[in-house]
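The complex appears here minus one protein chain, its other protein chains still in place.
Chain naming follows the written order as A and B, and within any one chain the residues start at number 1.
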Amino acid sequence: MDGRGNLRRLAEGAAAVVALAALVAVVAGGATAHRAATTLTIWCWTPSDDALKTGDAGFTKAHPDIQLNYVQLKPQDVYQKLQLDAAAGSGFPDVSCIEDSHLAQFTKLGILADITKQAAPYRTQVQAYKWTQATLNGRIYAFPWDAGPMALFYRRSVFKQAGITPSSIHTWNDFYLAGLKLKKLGIPIWLQAKAQNDARFFEDLLWQQGLGYVDAQGHVTLDKNPKILATLEFMGKMWKAGILGDLGEWTDPWYKAINDGNAATLPMAAWMGTFLKSWLAPKTSGDWGVVPLPSWTPNGVQTANDGGSALAIFKSSASSDAAWAYIQYHLGRADVQARMYVQSDIFPSLQTAWRSPYMRQADPYYGGQKDRLLFETLAKQIPVAHIYSSDYEQMDSLMSAELQKYALGKETAQQALKSAANAIRSRTGRS
Amino acid sequence: MNVAARLHSDHLVKLAVYLVLAAVSAFMVFPFVWMLVSSLKPFTEIFAGTHFLPQHWTLHNFSSFFHQADAVRAIWNSFYIATSTTALSLFLCALGGYGFAKFRFVGRNFLFGFVIATLAVPFAVIVVPLFVMMRNTFHWVDTPWPLIVPWAANAFGIFFMRQYMLSIPDEILDAARVDGASEPRIFLRIVLPVCKPALVSLGIIVFIASWNNFLWPLVVLPSPHNWTLPLVLRSLQGPPGRTPYDVLMAGSVVSTLPLVIGFLVFQRRLVSGIMAGGVKG
Partner (left out) sequence: MGWIAGQPAETVSPAARPARAAGTLVVRRRFRRLGWPLLFVSPFFVLFAVFSLYPIGFSFWLSLREWSLTGPARWVGLANYRALFHDALFWQSMLNAGLLFLIYVPAMTFLALVLAALLNSRYVRLQGFWRTLIFLPYIMSGTVAAAFTFQLMLDRNAGYANKFLSLLGVSPVPWLDNTWWARISLGMLVLWAWLGYNMLIMLAGLQAIPPELGEAARVDGAGPLRIFWHITVPLLRPVIVFAVTLSIIGTFSLFTEPLLLTNGGPANATTTPVLQIWQNTFSFLRVGYSAAMSWIYFAVIVVIALTQYFLVSRRDRYLEARS
C-alpha cells in the first residue's frame, strides 16, 4: 500500500540522516584533534590580545614551529567558559589570560598547570604581591603580567574652566571639595552609578588603605572595621552632594560622558589609558593629565591596585612546553614587556622592564606628561590588601547588591556592610 | 434597537475588533521585522537609533557572522541534533501513546497519571545531577547524546500522541489482529501512518524546542566546534565594551529563518496540533 511504502521510505530516510550525522560528527571530531599538534589556543580579551600580539613577531622568529591561535572573548565570558569547562572536564584552551581578581578561583579548581619550576627564576623580578593569587600551597600556577596602579586621570580643559589646579588635590577631602566646585558648572567629578554600581571603586578605596573583604586570616571584616564604614560613608557623602554622575560603567552613556568632558576625573588604573586612546576618547588627546590618587591622610598612600592579570597554562594542554615558551617570551622579557606597555598602556609588573628608556618618554595623549614614570613610582607604593581571593566573584556580587541599595537610600551604610558581610559568610563558609 | 442602529453598532464593533487584532498582530510581528531590518544596518546606524529603515543597506553583518563564528558548522550541529531528537522522540512517544491509548492493562490509569505527574518536575531540580551523570557516568559531555536521549520518550509527547490515538477505531486494529498480524506490525503498518497528522504536529513542536534549546547545550557542549546556533549567538563579539548587535541580529536572522520557513509551511498542522492538545479529555 502507498501509505506503508511512504512510511518506510520516510523511516529509511530518517535513519540515513541520523547515520550520516553520526558519521560526520565522528569524522569532524577526528579531524579537529589532528590539527591541534603545534598550535597554541590562547584566550584573551581586547585590548590585551593586541598587546600580546606585539610580541608575536619576535616569538615566531624564535619558534617558527609554533602557531598561535588567539580567541577573543570578554573577560566575563572567559570565566564563564572556564567554569563550565571545569565542571565538564574538557574544552580548555592551552593558555588563557586571567585577571588577578579571578585567578585564585581557578587556581583552587586545580585546572591550571604547575609552573613552579619554570617560573622560579622570575620570582624576584616580578612585584611580590603579584604572586599571591597565582600561588597555592607553595606552588605557582600562573605567570603575572600587568599590574593596575591607580592614579587620577583628569581633563585639563575642565579643570581650567573650574579653576582647579590638579596638584591641589592631595586628599579625598580635596577631591570632594573640587567636586563641589565642578558641580556649580554642572559637571560631575566622577561617575558612580547607583542602581548599577559594581562595587569596583569601593574596592579600590579599600585597597588603597590596605583593607579588604577579609583579613589576612580570611575572616570577613566588612562589618568589623570602622575604616571600611568610613569609606562607604564617604561614597555616600559624595552621592548626597550630587558630585557623582549616575551612569553605569562600560555603557554607552558612560563612554559618551567621558568623551564629552562630563566626567572631570577618572580615578582608575594605568590600563584605562589604552581604552581612552583607542576608542573611548581618541579625539581628546592632549586634554588629559595624570596625578597621583588622592590619599586618605595628608601623606598617605597615593595609589591602589585595580585589575591586573596573568597568563596561565592549563593542565589539559597537550603543548605545555610550547605554552611555557610563549609565556616566557611574552611576559618574561623586559624589552617585550616594555614595548607592550608603550603600545597598550598595560603596566608591567616585571620590574626589569621599568629600566627601559620607553618609561621616560613623554606621552602626547597626556599633554606631553611623562606618565609612565608616575605609574612606576605609584606601582612601588601598592599596598597589600585582601580584595582578591578565591571567592572574589561572590563577594563582589553580594557587596554590589548591598552597595546599590545603600546608594539608592534604602539602607544605612552600617546595614549594607552587615548584610553583605553576613551574606558572604554564609555563602562562602568563612567566619 | 432598530435594524439600522444595530447594523451601525455592528460595524463599529467589527472595526474595533479588527483594530485590536491588527494591533496585537503588529506587536507580534514587529520584533521579527526589527531583527531583519537591524541585521541590514551597519553598527553605527544601529546605535544611532534614528531611522527605522537602513540608510546604508549592507550584508556585511552576515559575512561577519559567518566569518567570526563557525556558523556553518553550528547550523549543521543544530540541524542534525534537532532532526535526530525529533525522529527518536516521535517514534518513542508514538509507541508510548499507543500503549496507553489502545490497550487495557493492569495499572494503566495509574501509570498514565504518573507520566503526567512527571511534567511537574522542573528541569532545574535535575540539571546538576544529570550533568554530573553525563560527565562521570556516561562520558557524554561534548557529544550530542545528552540532548537527544534523556527526553526521547517524554510525557508531553506521550500525552499528545495518546490523545490523538484514542480516536483510532478499534475495529481496524482488531481486524488486523484477527488476520494474524503481530503487534509491532500493527503499530508500524497501521497505527503510524494513520497518525501522520499528529506526528507532523508533534514533530514540529519537538524540532522547534530542540533547535532553540539553550541552557542544556550550554552546559553539555563546552567545545566551540560542537556548539549549536544559540550558543554561537551568545559568544559573538563586537566593538569593545559594546554588545555586538550588528552581528547578533544577522546571526539571529540566520538561526530564525529556518523556523520561520518551516512555520509558514506547516503552520496549519502545528496550530491544529496545539489546539488538539489543549482540549483536556
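FYI, a contact is a pair of C-beta atoms (placed from the backbone, for glycine too) under 8 Å apart; a residue touches a chain by one contact, two chains touch by 3 or more.
Predicted model, so just to flag it, every value in this text is computed and none were measured.
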On subunit A, residues whose C-beta touches the chain left out of the figure: 79-80, 83-84, 86-87, 109-110, 195-196, 248, 252-253, 391, 393-394, 398, 401, 404-405, 408, 419, 422-423, 426-427
In subunit B, positions touching the absent partner: 13-14, 17-18, 20-21, 24-25, 27-29, 31-32, 34-35, 38, 46-50, 52, 92, 95-96, 98-106, 108-109, 111, 115, 118, 120-130, 132-133, 149-155, 158, 163, 166, 170, 173-174, 177-178, 183, 187, 208, 212, 214-215, 219, 230, 233-234, 243, 245, 248-249, 251-252, 255-256, 259-260, 263-264, 267-268, 270-271, 274-276, 278-281
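Just so we're on the same page, only the chains that are shown with their structure count from here on.
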Subunit A and subunit B, separation of their C-alpha mean positions in angstrom: 40
Touch list for subunit A against partner subunit B, complex: 3-4, 6-7, 14, 17-18, 21, 24-25, 28-29, 32, 46-47, 72-74, 77, 81, 84-85, 87-91, 250, 252, 255, 275, 278-280
Residue ranges of subunit B touching subunit A (in the complex, touch as defined): 47, 73, 76, 80, 83-84, 87, 131, 135, 141-144, 188-189, 192-193, 218-220, 222-223, 225, 235, 237, 239-242
